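Removed from the display is one protein chain of the complex; every other protein chain stays in position.
Letters A, B and C name the chains as they come in the text, with residue numbers starting at 1 for each one.
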Amino acid sequence: MIKIGVVGLGRMGKIHLENLSKNIQDAKVIAAVNPGDEGQNFALQNGIKNVSNKIDSITSNPEIDAVVICSPNNTHSEYIIKAAKAGKAVFCEKPIDMSLEKANETISLISKLNVPIMIGFNQRFDNNFSKVKNDISAGKIGLLRNIHIISRDPQPPPISYIKNSGGLFKDMTIHDFDMARFIMGSEVAEVFAYGNCLIDPAIGKAGDIDSATVLLKFENNALATIENSREAKYGYDQRLEVFGSKGVIKVKNPLKSNVETSTEIGTETDSHLNFFMDRYKLSYLEEMRCFINALINNKPMPVSGEDGIKAMIIAEAANKSLIENRPIKVDSIKIN
Amino acid sequence: MIKIGVVGLGRMGKIHLENLSKNIQDAKVIAAVNPGDEGQNFALQNGIKNVSNKIDSITSNPEIDAVVICSPNNTHSEYIIKAAKAGKAVFCEKPIDMSLEKANETISLISKLNVPIMIGFNQRFDNNFSKVKNDISAGKIGLLRNIHIISRDPQPPPISYIKNSGGLFKDMTIHDFDMARFIMGSEVAEVFAYGNCLIDPAIGKAGDIDSATVLLKFENNALATIENSREAKYGYDQRLEVFGSKGVIKVKNPLKSNVETSTEIGTETDSHLNFFMDRYKLSYLEEMRCFINALINNKPMPVSGEDGIKAMIIAEAANKSLIENRPIKVDSIKIN
Amino acid sequence: MIKIGVVGLGRMGKIHLENLSKNIQDAKVIAAVNPGDEGQNFALQNGIKNVSNKIDSITSNPEIDAVVICSPNNTHSEYIIKAAKAGKAVFCEKPIDMSLEKANETISLISKLNVPIMIGFNQRFDNNFSKVKNDISAGKIGLLRNIHIISRDPQPPPISYIKNSGGLFKDMTIHDFDMARFIMGSEVAEVFAYGNCLIDPAIGKAGDIDSATVLLKFENNALATIENSREAKYGYDQRLEVFGSKGVIKVKNPLKSNVETSTEIGTETDSHLNFFMDRYKLSYLEEMRCFINALINNKPMPVSGEDGIKAMIIAEAANKSLIENRPIKVDSIKIN
Partner (left out) sequence: MIKIGVVGLGRMGKIHLENLSKNIQDAKVIAAVNPGDEGQNFALQNGIKNVSNKIDSITSNPEIDAVVICSPNNTHSEYIIKAAKAGKAVFCEKPIDMSLEKANETISLISKLNVPIMIGFNQRFDNNFSKVKNDISAGKIGLLRNIHIISRDPQPPPISYIKNSGGLFKDMTIHDFDMARFIMGSEVAEVFAYGNCLIDPAIGKAGDIDSATVLLKFENNALATIENSREAKYGYDQRLEVFGSKGVIKVKNPLKSNVETSTEIGTETDSHLNFFMDRYKLSYLEEMRCFINALINNKPMPVSGEDGIKAMIIAEAANKSLIENRPIKVDSIKIN
């Protein structure tokens, strides 16, 4: 039984707390930290007795094996380090830090401390994407030539969010960078990014883009294309297509139902799932299962700290490419 | 080169004449018979020189190898016999005759005269249905247990047509009876039919039904269900599903295009093809190719006169079942 | 907060207990009854303190508002009556009783006692089927003409189960009878059933059939066809299609994933869900939510005792039709 402390009870913290409490046999949440009442009450209602607004109540608790960090992005690296120094295993939502340098330092430290850490790239645990990975590993479509990822949110976040997001590539595309690496099994060598502001000029004023297409060239010479948009009127659009020497694999969007209606107008299927809370609901559970499982069996983490850093570096290269309008070699991104 | 005379230049006659003239290398239409000017002009424009309103101009022409009969239903058996007595091979649109007795006599005579005859059950030559037949023959779904046919017209024919149609089972379901036999590779032993008038009361007044569900029990104990409707607002609906010990095969409706649109409302595909002229266009060509091919290679006809009779007997049993509200054994249908 | 006692902790009891404990805020399981240790331990592990092997521990507990009955079929009516006499609301898995007479007596008694009862026709709460019902109620496909239900299990149950099942129609088709009534919103007037033993002769020896097609004629003159099979090599097959004056609605099978692979062979989608535990997982939760919701808001039960009786009568008519090989009027089924 892995005993867990959850840090931060916003949207993600609540999901992880519930999954760990109700749906994972080998884990038990025994403490939670959150500054505000609403999150604290949530923890209490879920039977957590040790609820506090101080991170120390978790890091200093010798019973706790692992810390799940879901606090605001700008606290991640601090809490990772505190937890690691206290000898706790760490699960942390992405990003490790808003600053690539700080993130890198954090992961280096974790590595020296030899503490297990897993980064929350939950999409790897979606049943569709993990099946793709498995089918590819089984050789079903031969050698990979091309990956195509479409990732479109149903509507843009508030401008206040945009301003603190780190920009589209670090905030949204980062999941796709990780997915591309995960699926390809090769590292990104070069990045070219086109982006613009087609949806809301206020996003542009805030210094960000709302639409982008990013090309990745991998070390194995294969390519990936990522299409991002902050808005899709038809709903959350999360697709993946992988082309290989023997065939092609596609992940289509799950829909709200399998109901199909034909009338004079044509044939209509149901609408897309609303957003990531619906689309990736089961992936959050599976992700946490894999974290607990790796801890119990002393296996390598399925998403490493290194994976978190690699995706950030690609995002950095994409930003540079966008500004300089030229392809950027990933190894030209220096971490000071 | 098979030399053909076409009898009757209505809708079907025109299709066959064009296919034989333009798209089948080993056939040539050298004569056509039609009472009215419009059909005759069509033949002339298609380069047929020998155009007449007399069937004898074809039956007495020693150059002609085969006659394609597309005249009104009540003339079929007469023209079949004339052509056969003149030693011509015959292709005839269904039905052989409105009267089962007359149809049976005609086919018996043809059999004695040893003249090749093919009945126009064109749906067997649709690329979808013939693939199903081939896949079943190759054992893809094992032993057959159940067939399900959905056949719905986009809108009912005029009441005048209904009155002379011989009723839903003989006019419309007859194609499905043939398809069920073709796919099952076993004979129908018993028939149970439910029918009613849900679309247009005028059809009921004309003594017919517009909606029906027919159950067939085959000699091999497997079952088939046929659903018919004279109206489907979403377009011509022609589906087939076959369930076997190893799997299930489905034929879905071809649509006007492969375009799929997602908006706020949902995901929409294109509408169904309008009617049989679009849906079965290529089957008419393939059917005629097979007829010519059988003649040239002296092979058995792909749809025999016997096939025409068998479908009519099932229709008769369905009518009896509808009236008496009980299952009817097919071998209880006596041909006087 | 509705306080619940769960009777019977086999497969269904466990599902309901878990859903009520973890996923429904307004309900709390406070007692459970089960004869064997395994089920009792399950309850204890889920935090139920009051665990017993005596039904009285629930019926005599004044704290308990409602009883969820998941014990063997032959105990249902006895426990329903006990619970109702103790003034508890009842949720009971189908069937009410193996005997139609006994079932009818039970429901009559419940009615006199004025106790809420809900029968576990969970498929009504499947998101696909309930959307179909809603879309039909909203007039999306106009007046209904025809329902088609396909229900095939992945593999037959053991012969021992078959022997005590009450036969295919009462055990399996009964869900489809309820679904047809639910969707059509009209009562069944007449039933015609074909059935046979195509899968396993041992099922025939046990006096049952493994394959059936049932035709229902409704009071509104519309029809329904139900296709059942105890085995489908491709997996659990649960489809529904409703044809109306303005269009057609189809429920397709959900698959294990949305992954689609194209290779030299063709295009392949993922396999079907294994069985009802996967396919209807969410419907069990939704069903229980609706039960609790009806109790809290003092609303009529979404599936009544009458609904349970009606489906049994149709099954009885289907059995009679199968034996006598003729259509049977539902009102000819007399309950002694």
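We take it that contacts are C-beta pairs under 8 Å (C-beta built on N, C-alpha and C of every residue); 3 or more make two chains touch, one makes a residue touch a chain.
From a predicted model like this one, the values you see are computed outputs, not experimental measurements.
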*Which of these touches the unseen chain: B:K54, B:K131 or B:K205?*
B:K131
_In the whole complex, not just what's shown, which of C:L109, C:A189, C:A202 or C:L255 touches the removed chain?_
C:L255
*Chain not shown: contacting residue from C:T263, C:S304 or C:N325*: C:T263
*Among A:L109, A:A202, A:V248 or A:I335, single out the residue that touches the unshown chain.*
A:V248
*Which of A:Q45, A:N221 or A:N336 sits in contact with the chain that's absent?*
A:N221
*For the chain left off this view, which of A:S211, A:Q238 or A:S283 is in contact with it?*
A:S211
*Can you list, in ascending order, the chain C residues touching the missing chain?*
233-235, 255, 262-272
_Need a quick check: the contact residues on chain A for the chain that isn't drawn._
142-143, 145-146, 148, 150, 152, 192, 194, 196, 198-199, 211, 213, 215, 217, 221-223, 225, 227, 229, 231-234, 237, 243, 245-248, 325-327
_Interface residues of chain B (partner: the chain not displayed)_ = 22-23, 127-128, 131-132, 135, 140-141, 246-254, 256-264, 270
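In this text, only the chains that are shown with their structure count from here on.
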*What chain is most central when centres are computed from CA atoms?*
C
*Inter-chain centre distance, chain B versus chain C - centres from mean C-alpha coordinates, in Å*: 42
*If you look at chain A, which of its residues touch at least two other chains?*
262-264, 270
